[in-house]
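Excluded from the complex is one protein chain; the other protein chains are retained at their positions.
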């Protein structure tokens, strides 16, 4: 146990991304990371199933992606900052993804913000 | 000046490879590094001029490579350990490259070694 | 000799870049953010800042987890700004200074900081998001960047104390550079925010203001906290505030706040703060530093 993370398990709704997690989920993290390349984005949009298979994803991972289950992907061990790249390709803003992870509608989520117009 | 390298300029026949050198020669170092990929090696062997151009090499660099001027390449700022990869593609053993850098014939060079048969 | 003339702490959320690129500078929802940077941009221009040492983090753009560095320093005359999934931004390539970057790298490595050196790679919004708010850049940037990327993504992260020590070593590196340059240290990230998991949207303004106060007057207290403490108090991604500690480490013990803007609009407490070293105490600090160096 990394002593710098002592007690983090008591913070609800939070998933520390560490080497152990990353080692288990490197493929799916790479799949999302590759979305920074225009060529990969285009290939994915044309043939999502083919590109997911090529990336070595397992069935659980493919299913989470098909459903765009953002929270499920985070819980599976995907780093948010590669997921964010996928959000661009899926044409979701970060704020929309945040609302989904909280299980709220976008408008309800924005009402909880101080400046709901800052989009 | 890196204090760890103080006095190195007085050691003859030695070329410290540092960040400054590397920044100047990154392209040509990458050209040689790419020789660890079978596909790059094959493409180079089929079309050396095309691959050198694709790698962004300048005329000086191309000429040093055409002549297999090992010492000239080191003096230009190529790291020996990427050059070594090119030696494999050029079908030269390290010992042969060493002899050339010393300006000796291979047999003369091997005579200077304690176990000339260790090849 | 090069000298550090001040430091800037700034958020780096991609939202800033997005609003900037869309020209939202006068939009009522965004104006408080952009206006908050104007005094800092003016100060940089007035003080003729030549170099920004940018302590930022990569967000898995330049680097992927197949090779993730704790501290990485970029060397190059130019760095493209990265496409992070939404295409390229209309900005000039970031400008570097190879001789200065190499000097700082040599100084830090000899000072026992185990850098990764990167070259010829595009740079992430951690640096590129606040940069155009700090420096005018038409047709080109007025000075050079020394990009220093810190791992705040994949645990183990460098400890808060290690980041502070990095800042102290950056000061030694800058002050041993023989050219006359005005250098500003920029620490990026935060303040409070969490953008993953069910706790997404967490903020803590009280802690943010306490952090800013401690940063100026009692940074040692911030060094004793664990990463989990930062996550608890400011949200998971606020742990990146350890980069502000690196900035702080490069400054003298006493610093004066010149400007601060805190704007919590949606999910990140967007903040910019500018400090200068206290002129009176600076002499004493330098004597202490010299004594420490002599003993090392």
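Per-chain residue numbering starts at 1, and chain names A, B and C are given in the order in which the chains are listed.
Keep this in mind: a residue touches a chain if its C-beta (ideal position, glycine included) is under 8 Å from a C-beta of that chain, and two chains touch if they have at least 3 such contacts.
As the structure is a prediction and not an experimental result, all values here were calculated from the model.
All shown chains touched by the missing chain in the whole complex, by label: A, B, C.
Which of C:157, C:251 or C:274 touches the hidden chain is settled by the complete complex: it is C:157.
Note on the undisplayed chain: of the listed residues C:19, C:109 or C:251, the one touching it is C:109. One chain is missing from the display, and on chain B it is touched by residues 2-8, 11-19, 22, 26, 29-30, 33, 35-38, 41, 71, 74-75, 79-89, 94-95, 98, 101-103, 109-110, 112-119.
Where chain C meets the missing chain, the touching residues are 63, 65-72, 105-106, 109-110, 112-121, 154-159, 161-162, 165. By the touch definition given at the top, chain A reaches the unshown chain through residues 2-4, 18-20, 22-23, 26.
One rule holds for everything that comes next: only the chains that are shown with their structure count from here on.
Shown here, the protein chains touch in a chain-like sequence that does not close on itself. Compared on C-beta pairs in contact, B-C and A-C come out with A-C as the pair having more. If each chain is reduced to the centroid of its CA atoms, chain A and chain B end up 44 Å from each other. Taking the mean of the C-alpha atoms as each chain's centre, chain B and chain C sit 39 Å apart. Separating the centre of chain A from that of chain C, both taken as means of CA atoms, is a distance of 26 Å. Touching of two or more other chains is recorded for no residue of chain B.
Within chain C, not a single residue touches two or more of the remaining chains.
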